[in-house]
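Attaching a single structure in structure tokens format; questions to follow.
Removed: one protein chain of the complex. Kept in place: all other protein chains.
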Amino acid sequence: MAFLELEHLEKSFGATRVVKDFQLSVEKGEFVSFLGPSGCGKTTVLRMVAGFETPTSGAIRIDGQEVTGLRPNQRNIGMVFQAYALFPNLTVAQNVGFGLRIKGQSRNDIDRRVTEMLTLIGLPELGDRYPFQLSGGQQQRVALARALAPRPRVLLLDEPLSALDAKIRVSLRDEIRSIQRELGITTIFVTHDQEEALSISDRIVVMHQGVADQVGTPFEIYNRPTTRFVAQFVGTLNLLDATVLNAATGQVSVGGTPVALNRALPGGGTSLSLALRPEVVSLGRHEGRNLILSGRIAEVHFLGSVIRVKVDVAGNMISLDTFNRPDLPPPAVGSAAEISVSERDLLVLAE
Amino acid sequence: MPAVSTTPSGARRRASAFLTWAGVLPFLVFAVLFLILPTLNIVIGAFRSPDGHATFDNIIALFSPSILAAFWVSIKLSLITALLGCLVGFLLAAAVVLGGLPGWLRGTVLTFSGVASNFAGVPLAFAFISTLGRVGLVTLLARDWLGVNIYAIGFNLLTFAGLALTYLYFQIPLMVLIITPALDGLKKEWREAASILGATGPQYWRMVALPVLWPSLLGTAALLFANSFGAVATAMALTGSNLTLVPIKLFAQIRGDVLNDPHLGYALAFGMIVLTGAANLIYIVLRMRAERWLK
Partner (left out) sequence: MMGRRFWSWLAVFGSFLYFFLPLLGMFMFSLRMKRGELSFEAYRVVLTDPQFQTTFLYSMVLALITIVFGTLISVPTAYWVRLKLPKLRPVIEFITLLPLVIPPIVIVFGYIRLYNTSSVLPLTGSWLGTNLLVLFGYTILSLPYMYRAVDTGLRAIDVGTLTEAAQSLGAGWVTILARVILPNVLVSVLSGAFLTFAIVIGEYVFAALLNLNTFGPYMFWMGGNRAYEPSALAVIAFAITWACMGLIQLVSRFSKFSQVKR
């Protein structure tokens, strides 16, 4: 049985259903991200796990114990908030020790645990400071230490990085992940940033309009998105219009070129969209990439190590990435170009 | 328009500096003539004998029993109405801000507080006389409906207790107006963070919310103290000369009714300034502390 189980969770505010039939099993020590645009219900699910919202229906189980009806302060969960939420009247050490003080632990035990936690987050000398004397990144680390100090069963992170500067965001992200691995704590991380979710998670739940569209590892989510929303929300995507020639065998035509997808196609329509990631498209002909399309170079963006080229193929704008090569200048805008793709890499998306 | 020269000579620079200062001169002259000099005159007068010599006699005279008694009544009245005003105002503001009541109530309470905190003086005394006076509305209702004659069981509007009850009519709203922003400053996340760390509601209030609000609460209490200490008209219209408060004594002295030593009047006024000044100083210092936390 999984460590954290969410069964058929539903939440309505008035007539609006913000979470619909949400199902998820999280293994012990797993790091799961909820990824989606704002208003998709990801924060609501997190707040139901924390106990700040009561599910309209469904159940939440932690380690086999039903917690759906428990108050937040009875659940033994740790949480880090977007806006730090450190208690301004308490020092860093007092903030970290808050949960232990509530549990009635002895002063010695609290001091020891606080020192341990402050060392873990790399701020061992800041125990006597007040929150207003810390930078945003430091405050969020302290918030993490405060959440972890009472040894919670589950750690919830509600967009903990979005209030921080870009550089600190990346370094703190890696730090959170390494601390989580070290402690082996089951973690749910809510974010709207796909790069964050891809880089940090064991598994990702992509949410859209209150529904979990797809659950999978970052590799699966990125390379085999099952819905159009997932494919578009995670990463950059090119779309190609295709005409269905034979749905059963997967024969389609792209701009007059016949393509054999070698898999059954969904639905009975005569046309569909094929999706492909920028990095599976190459300029020029290559071995094993037998779908060749010709077009015209529309834009060239030199990004340093990578050059992103946009090619106009019969009205479809196709982005592709090539690595920078010092001996080879980027193609000129307006020149004719051929691109090649392997049929394997073409994604067929459900609407 | 002041001429801006690329090579300002000394004289021109002086002239432009003078022009710059000239802009605030009317205000400064006005403030000095009608605020600062009159106050200084009182303060200096408190340390002068009638023939112009420096003396502490007037200050010492403040410690005569009758004047001490007046100060004691004034301080007691101000303290009690400040503390009660703080307590009730806090509860009302907390109910409106945090109590989960309908949203329109907040605006209504705040607007009414703006009105009531300015509804002081003579009309306020009239309102209470016609409500809790000997033939006031509540007095009569209590007699006719409940069979209780509140005057027979010891209540009298024209006493210390009645005056305190009346002062609360402007003290409570002032508290509501000042403490509401502080309550708004309590972040929802603090409560949630405390509760997910295992704290109950009372534990959250004891360990986080009240310590955060403490400077604001204490500071506002000091402000309410000063507010009630300086009030004259309400007390005079309500109790006449029944109660000897410091400002009433000073009023009588200025009118020339009671004391015939103006320098004792200076000392009385000086005492008032010291007390309200100290209360305001506490307010300012604590307020700065509160703002530091809420940054």
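A and B label the chains in the order they appear, each numbered from 1.
Methods note: a residue touches a chain if its C-beta (ideal position, glycine included) is under 8 Å from a C-beta of that chain, and two chains touch if they have at least 3 such contacts.
Quantities reported herein were computed from a predicted structural model and do not represent experimental measurements.
Colleague: Using the touch definition given at the top, which of the shown chains does the missing chain touch?
Modeller: B
Colleague: Which is it among B:I60, B:V138, B:L210 or B:M288 that touches the chain not included here?
Modeller: B:V138
Colleague: Just name the one of B:I67, B:A82 or B:V109 that touches the chain not displayed here.
Modeller: Missing-chain contact among the listed residues: B:V109.
Colleague: Tell me which of B:A61, B:A95 or B:I150 is the one touching the absent chain.
Modeller: Considering the complete complex, B:A95 is the one touching the chain left out.
Colleague: What is the set of chain B residues that contact the non-displayed chain in the whole complex?
Modeller: 1, 20-21, 23-24, 26-27, 30-31, 33-39, 41-42, 45, 88, 91-92, 94-96, 98-101, 105, 109, 111-112, 114-116, 118-119, 121-132, 136-138, 168-169, 172, 226, 229-230, 232-233, 236-237, 240, 247, 250-251, 254-255, 262, 265, 269, 272-273, 276-277, 280
Going forward, only the chains that are shown with their structure count from here on.
Colleague: So how far apart, in whole Å, are chain A and chain B when each is placed at the average of its C-alpha atoms?
Modeller: About 55 Å separates the centre of chain A from that of chain B.
Colleague: For the complex, give me every residue of chain B touching chain A.
Modeller: Where chain B meets chain A, its residues are 187, 189-190, 192-200, 203, 207-208, 211-212, 292-295.
Colleague: Would you mind writing out the residues of chain A in touch with chain B in their complex?
Modeller: Per the stated touch rule, the residues are 50-52, 71-79, 81, 83-90, 98-99, 101-103, 132, 143, 146-147, 150.
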